[in-house]
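Got a structure here, written out as structure tokens. Questions coming.
Shown here: the complex without one of its protein chains, the others still in place.
Chains: A and B, in written order; residue numbering restarts at 1 for each.
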Amino acid sequence: MEDLTFDFIIARYNYWLVITLMMTGFYVVVSRGNLIKKIVGLNLFQTSVFMLYISAGKIIGGTAPIFTDNPDEVYSNPLPHVLILTAIVVGVATTALGLALIIRIKETFGSIEEDELLKIEHDYDTTGKMPTAEGRP
Amino acid sequence: MHHHLILRIVSKFLIPPILLYALYVQFHGDFGPGGGFQAGVIFAAGFILYGIVYGVSHLRRVLPPALVRALAALGVLIYAGTGVVSMFLGFNYLDYAAFASDPAHASHGQHYGIIVIEFGVGLTVFAVMTAIFMAFASRAPEIKDTDW
Partner (left out) sequence: MSVILIDVALFSFLLLTAFAIVRLRNLFAVTMLTSVFSLLSAGLFVTLDAVDVAFTEAAVGAGISTVLLLGTLSLTPHDEKPATRSPLLPMLVVFITGAALIYGTMDMPAFGSADAPIHQHVGPDYIERYPHDIDMPNIVTGILGSYRGFDTLGETAVVFTAGIAVILLLHRSTLGRRRREDEEEDL
């Protein structure tokens, strides 16, 4: 491993900050019991992954990949941009699907807290009875 | 919605420029940042703003849910159909060089093809986002004027 010189840190700090953000999202997903909070945590994680990809495509001194009149222009790598652009839209579509499932869970079981849902499931396994949800229309 | 005069008037002013901007993003995407994905979302945002301010029942009168679902399918059909057309013209699936009027300038054909498929993408994204909003909003009780 190289020494922790200033140049070494400047060349890597971007990745480290992205990883910190990613782990914050991961922490929300694994530690919080509220399903909406979990979805928000997944969103944080997802956006950090996007940042990692885009960071990899950046060239210092380059410009956005839209052709200019200058033939010597250096362009950042457009390939990660293409991949992430579609991933963002697919991401929101899957988030919507997750939220729709949460709404149905709330309507059926009356709760969106993981602990309470596990308890309901446990009760169902032992007694075979489904609790009547308050939230049911 | 009879109260909130300012909200209604301001959104009336905002919705046409939002829709116009979405069209600009859609058809200027080949020169600047933008394209079907962004344009579809912005176009949907215009209608979602209308739905939030005036209520989902009004939005349903402007955009019947059956129409929205048909548009979502139509977008995918336009995209996939472009590939089939290029195949019938003797090229590979989704090879837009087929649309060039002059085979020496295949790059023009690419341009036409991309405009068409971006339109398909925009249509699908717009319709799906609007349909998702309608599905969520129709579950919730309509917000009354007095609730604000």
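Convention: a residue touches a chain if its C-beta (ideal position, glycine included) is under 8 Å from a C-beta of that chain, and two chains touch if they have at least 3 such contacts.
Because the structure is a prediction, the values reported are computed rather than measured.
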* Asked: When the whole complex is taken into account, which chains on show are touched by the absent chain?
  -> A, B
* Structure fact -> Among listed residues B:Pro17, B:Pro33 or B:Pro64, the absent chain is touched only by B:Pro33
* Asked: Of the residues in chain B, which ones touch the absent chain?
  -> 25, 29-35, 37-38, 41-42, 44-45, 48, 52, 65, 69, 72-73, 75-76, 79-80, 83, 94, 96, 106-108, 110-111, 113-114, 117-118, 120-121, 124-125, 127-129, 131-133, 135-140
* Structure fact -> Where chain A meets the left-out chain, the residues are 1-2, 10-17, 19-28, 30-34, 36-37, 39-41, 43-44, 47, 50-51, 54-68, 74-82, 84-86, 88-97, 99-104, 106-107, 112-113, 115
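The working rule: only the chains that are shown with their structure count from here on.
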* Structure fact -> chain A and chain B have mean C-alpha positions lying a whole-number Å distance apart equal to 25
* Structure fact -> Per the touch rule above, chain B residues touching chain A in the complex are 31-33, 35, 37, 41, 125, 128-129, 132, 135-136, 139
* **Residues on chain A engaged by chain B in the complex (per definition of touch)** => 64, 66, 85-86, 88-89, 92-93, 96, 99-100, 103
